[in-house]
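Have a look at the structure that comes next, please.
A single protein chain has been removed from this complex, and every other one stays in its place.
Per-chain numbering from 1; labels A, B and C assigned in written order.
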Amino acid sequence: MSDGNGAVPILQVENLKKYYPVRGGVMGRKIGDVRAVDGVSFSVREGETMGLVGESGCGKSTLARALLRLEDPTDGTVLFEGNDIATASKQDLFQLRRDLQIIFQDPYSSLNPRMTVGEIVREPLLVHGVGSKEEQVRKVRDLLETVGLSGDVIERYPHEFSGGQRQRVGIARALALEPKLVVADEPVSALDVSVQSQVLNLMMRLQKERGLTYIFVSHDLSVVEHVSDTLAIMYLGRIVEHGPVDAIYGRPAHPYTRALLEAVPVPDPKQRRVSVPLEGEAPSPVSPPAGCPFHPRCPFAIEACKAAVPALEPVGAKVVDGQAEHFAACIRQGEI
Amino acid sequence: MSRLRLSTVTAGGATLVLLGLLLAPAPPVESPVLAGPEATASVPDSPTPQERAQAAAEPSPQSAPVVLPADIVWETNLEDPPIGSDEAIRGGTFTYSITAYPLTFRLMGPSSNDAFAGWNRAFTMAFGLVMLHPVTDRFIPMMASAWSVQEDQRTIYFRLDPDARFSDGTPVTAHDYVFTWDMMRSDEIVDPFYNNYAEQYYESVDAIDDYTLRIVGTRTSWRPLYDYAGLWPTPAHAITLDDDWVTRSNNEFQVAPGPYVVSDVVRGESVTFERVPDWWGDGKQYFRGLYNFDRIQLRVIAPERSLDYLRRGEIDLHVETSARGWNEEYTFDAVRNGWLRRARVFTETPSGVYGLHMNLQAPVFGSREFRQAMQHLFNFERLNRNLMYDEYYRQVSFFEGTQYTNPAVRPYAFDPAQARVLLERAGYRRPGQGEGGSFLGAVGRTVRGLLLTRSDTDDILVNERGERATFTLIYGQASLGRHLTVMQQEYRRAGVDMRLQLLEPGTAFERGLERKYEMTLTSRTAGFYPSPRQYLHSENLETTNNNDIWGFGTPQVDSLIEVYERDLDFEDRLAAMQQIDEIVHDEAFYIPFWMAPYIRLVHWDYLRFPEFYLPLRTEQVSDWMVYWIDPDARTRLEEAMARGEALPLDDEIDKDFYGVRERFR
Amino acid sequence: MLGIRLDPITRRRFERFRSIRRGFYSLLILGAAMVLSLFAPYLAESRALLVLHEGRVYLPTFSFLPMSTFDQEPPAGWETNDVETDYFRLQREWALERELYARERASAGDDPAALEALEARYPNRRNRVFMPLIPWNPYENDFWYNEVLNDIQDRLEQGEAAEAARIARRDGLGELADAIDEGRIDALLSDPDASATGTVVGLARSGVLPSIADLGVLPPTPPDLRRRHYLGTDSQGRDVASRLLYGFRISIFFALFLVLAGQAIGTVVGSLQGYLGGRFDILSQRLIEVLMAIPFLYVVIILAALIAPTFWMLLLIMALFQWISITFYMRTEMYREKTREYCLAAKSYGASHLRIIFRHLLPNCLTPLVTFTPFAIVGAIFALTGLDYLGYGLPPPTPSWGELLDQALQSENRDKLWLTLAPFTALTVTLVLVVFVGESVREAFDPKEYARYE
Partner (left out) sequence: MLRVRDLAVGFDTPAGFLRAVDGVSFDVHAGRTLGIVGESGCGKSVTASTVLRLVPRPPGRILGGEVWLGEQDVLTLPSDDLPGIRGNEISMIFQDPMTSLNPVFTVERQLFEVLAMRFGMSRQQAHARSVEMLRTVGIAEPESRLRAYPHELSGGMKQRVMIAMALLCEPRVLIADEPTTALDVTIQAQILHLIKDLQQRTGTAVILITHDMGVVAETCDDVAVMYAGRIVETGGIVEVFDSARHPYTRGLLASIPRRGQGRKAELPTIEGIVPSLTAPIEGCRFAGRCWKRRTLGAADAARCASEDPALRAFAGGEVACHFPVEGTVRPEEMTS
């Protein structure tokens, strides 16, 4: 997949897998696998935001962490500007980490409660030995001001801040090494609505100012729609639909995407749903169903769905430079 | 405190059980209870390999028919004075304490060697052929009226006393001795000790006729009667020896030749002996004045409660084992009024080696001057006066309590000045005072003072090689810790650093045997006849795990030991042994501790003793039943107590009829 | 706070701890006692702190001064150069000279020759000895109670009544000294009611002279200010107060070192287990279980029997077992804490494992460490006391509470209350203080409010 509108794909993921062993017995023998991420491929263009959506347990957080090699992937490649993160040596990885940063969901547990805000933001600089002490301190102040906190807060501890302010600190820390790609793992899920919009605004401003590329992981479809350029929907460790936001929201090709969109409660009492969009629950990733993982809940499932895992296929006719942009993994995508 | 008694007989050992009275062996106490400073441990006293080989090489006389030699010369001894007193009055019940209820009334087999067994042996069953007179140390008749030791020094003929009867009236015959030997060797008794003893000591036991017995020992001995006259008669007619014997006879009152039989028991509480009516021994020369009570009741009483029972009149006699108790507790009215009498009776029994031992193979003790200095620094008087109520006597001789002590040997006096002279000769000097004087030294001492140890080892003597006068004393008796720490301070003041290490008693004992120590504190029990070979002969040097814990051995002493063991002339043996005693003293590797050559008695006034109180060779009151109950005195006491009147008091609590105490002055 | 910037959680906990007065004051008392015990050689020691002699100043704490320095008479059998000065006796000897001088000065009049003779007779009256509060080191055997009367008796028998009186007066037996000085002693000794045995010891026994009625006894002796045995002596005549003090010093520092060493090892092992997880965790956990199955006290006793247990050696042996329990807590703490996102964040910018463990995780995992430490100290004190009690702890004559307890519990000492009370009280007070600290720490660290719902 190459660039469509002049933007370069900064990150290319091919067939990424992350399995967790299931252990048992006194000496912890491996007795099975949890397929948290099971063969995921996509690419992200520089300066864009890719939304990654799915319900809990679908593997989106694991995927986010595997991308940054916070977890060692079981298989697959993660090419960042041509370097494979998945297999990079310790030294290479150390250098690569400057360009790849992460923002976490929980602003409470993501900041070490025993370090001051200044120390927290400075840590990456210390680890990478960027600049002199004075330069580092100046840089920390700048960063904090960039994210909307006054530079005086460096002496204070996380517990003195509200959730939104903490998330800003987390963002400042992520920006300290001036990364190119930031993975935001549910960055606003834990925040109140009023604060959520502040943080989203900040993230969007930073993207504009610094040309950042985001991978935005969330379960909140409204938020994702607001900030993303492209979107990947995950279900049971796999991407079931992938494409531009408008295309997916406009015409979801996968039944799961469709159900997901319908399930989002709309803050408008006049648009109430009448029926439940989707029955049942996602099965356990330890023993996924055969065939299409979604088929047990899918209202459109047919016998063929049980046979094989459907591959991502282009949706419709929209093709840019000979490459499709919108994909869905459903054998009946054309029919429904 | 009377010497705690551990059975000293060992595999094949001819040591005394009830000293003098019985030569009969008893199995060793399985787990030695160590109590009090005088506690002793025993170690095997077995024949040397050479001796065993020698015995095996000789042809067995058993093949020849057993006949009495034609030229046999019978010996007997009726010249010695009686053991008991003619004043003794027969009758009454004597009540006394034992520490535990007997597990069995057998003398052989499992559990047959508890506290009660001593009484059982002494009063009912284990009546040997001859005994040692407890004052003259000569053999006198017991079950045998005459004996004849042959020239090979291991064949002995005995003529049995034809009057001897078992308690059921059956005559005691030579066959009963043969049966004893057979029984000792049998598997049915489940008793490896006796199996072993019978095999190792006796080559044959034969009845020539009903009243003539021949015993052949396994090896030549210069003391054959002592070694081979230990068999007692077992009533063959009353015993069926089968697999069930051990269980069946557990609680059976045994048929026995002695003056008493067990007549009555209250399980867990008491055992009563009753005198055999018209006992055959009454009237015999050496049984006169003995066994005066009609009944002896032994009640199970914990030792620490024994005095209370005495005060309540529930027992007649109490033996005080604590110096503190002896000096501090007897201030109550019954004692002040003379109703209860106290007597500290001096006796003389072999006491064995007891004290501090220096390992001659440890570098620090390589110098004789150094060892002698250690002797001079032992302040026995201070310990005795301040920790032990001045109740103990310094042990001196290596053969203390036997006839072989060298009276010329005197203990090293406490003399730090002399010790310093000797230490200097051994090359040890005070370290320079530099440290104390310099500023840095002062800082060093201060810092050390602030840390965890007092900086009091600075003044320890040092020799030219820079080695400090330091050694470790290992010991297993925790109760001696207080004596040793006082000693330690005394040594330290003289510049010698004695470190103390308390070990588990068994470990301490083992370490001694293996000579893995510098200084150790142990004791050994001793037999009536000393056995210097196992302690001092150079043959022990090649190996460890023997009683030569110091690693001592010189050709001179070796030859003296030979004299003692081979020479049949007592004077020669005596001279040799006294010389050994002197050499040991001069070599100074053994710092003898103290002993209590007495028994402390507390008894009601009606319990009467002969004027000599107890025979010379007495270790505990059950050894010789020379005391009796005086019915008149009983009446007198009861009246005095009823009226609250005092009885005339004794002038002297110490009874030293034989002048034992003089020997320690 | 002390110039160290504490992070807010620690600060809050510390403030909370401070607000729990019982624990805070217990900590202050313990701390003060520990610091004080470091100076034990200046509190309880038979060497004087300071001697002023003929215009010179001596500091005997820092140097060995033989008796010859001050012309003191050595004990029987010893030479003056060999024996360190008996400062406690020296103090009394010089005090006696002052007393006698003052007495005779009043009657000497103004005759200069007589004054000169008087001055010459008491040359030491200007000299001074300053003893520590407890003038006994913990090793010294004081048999004075048993010996002094015999000593006086000997002098009397040798016709040295003046010397006998001097000794009596020197050692605070004024009543007896007066009786000798006034020549009443012979009459007293020959009166069977006053002395049944005709000796001074008999005189003491009869109680005719009440001030010597408690003499002639063997150790342990009861508390007595005359000899400055504030808590009496033990069964070897050693000062109980002095031994308690040094025993405290050893117990508490031993416990402290032991716990510190144990917690350090336990923290490292537990942290690694929790952080690395996986095989390492499982294998080491099995090993720990094996180690735990070994009966610790028994092993220490066996080892103590094989090697002479010095302070550090015993510490080492016991530390081998001390660290285990804390690993469990550190392990679970680490397991929990390492999944926190700040740990992932550190990983994401490339912080090394060590940096993550020590800079990020450990400070957040210290709660069990701190809360368990006081209780571990209690355990360690108990273990040492127990070992000493059994006789397998520090070798004699090391002063120790366990050894004192052992003496106290000997049957012959059952009526010697001071022997029982002293170590028992000391042990109880110390342990209660440590437990107070521990409880308060725990409370301060416990995030839970003990709330109740209706």
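Going forward, contacts are C-beta pairs under 8 Å (C-beta built on N, C-alpha and C of every residue); 3 or more make two chains touch, one makes a residue touch a chain.
All values reported here derive from a predicted model rather than from experimental measurement.
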Tell me which residue among A:88, A:130, A:204 or A:309 touches the hidden chain in the full complex. A:204
Cross-chain touch to the chain not pictured, restricted to A:245, A:292, A:305 or A:329, is A:245
Under the stated touch rule, tell me which residues of chain A contact the chain that is not displayed. 55-56, 162-165, 192-198, 200-201, 204-205, 219, 221-223, 225-228, 245, 249, 259-260, 262-273, 275-279, 281-282
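Here is the rule we use: only the chains that are shown with their structure count from here on.
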Among line, ring, star, complete and other, which best matches the way these chains touch? line
Distance from the mean Cα position of chain C to that of chain A, given in whole angstrom: 65
When centres are defined as mean Cα positions, the distance from chain A to chain B in whole Å is 92
Residues of chain C touching at least two other chains: none
Residues of chain B touching 2+ other chains? none
Chain B contact footprint on chain C (complex, rising order): 38-39, 41, 45, 59, 61-64, 77-79, 82-84, 137-141, 143, 146-147, 150, 218-219, 235-237, 246, 249-250, 253, 301, 305, 308, 311, 391-392, 395-397, 411-412
Can you check the complex and tell me which residues of chain A touch chain C? 26-28, 65, 68, 70, 93-94, 97-98, 100-102, 104-106, 109-116, 120, 123-124, 127-128, 157, 159-160, 170, 173, 176-177
How about chain B: which of its residues touch chain C in the complex? 304, 322, 324-325, 382, 385-387, 389, 414-417, 420, 433, 436-437, 441-442, 445-446, 449-450, 452-454, 456, 458-459, 472, 478, 481-482, 484-486, 488-489, 493-495, 499-504, 507
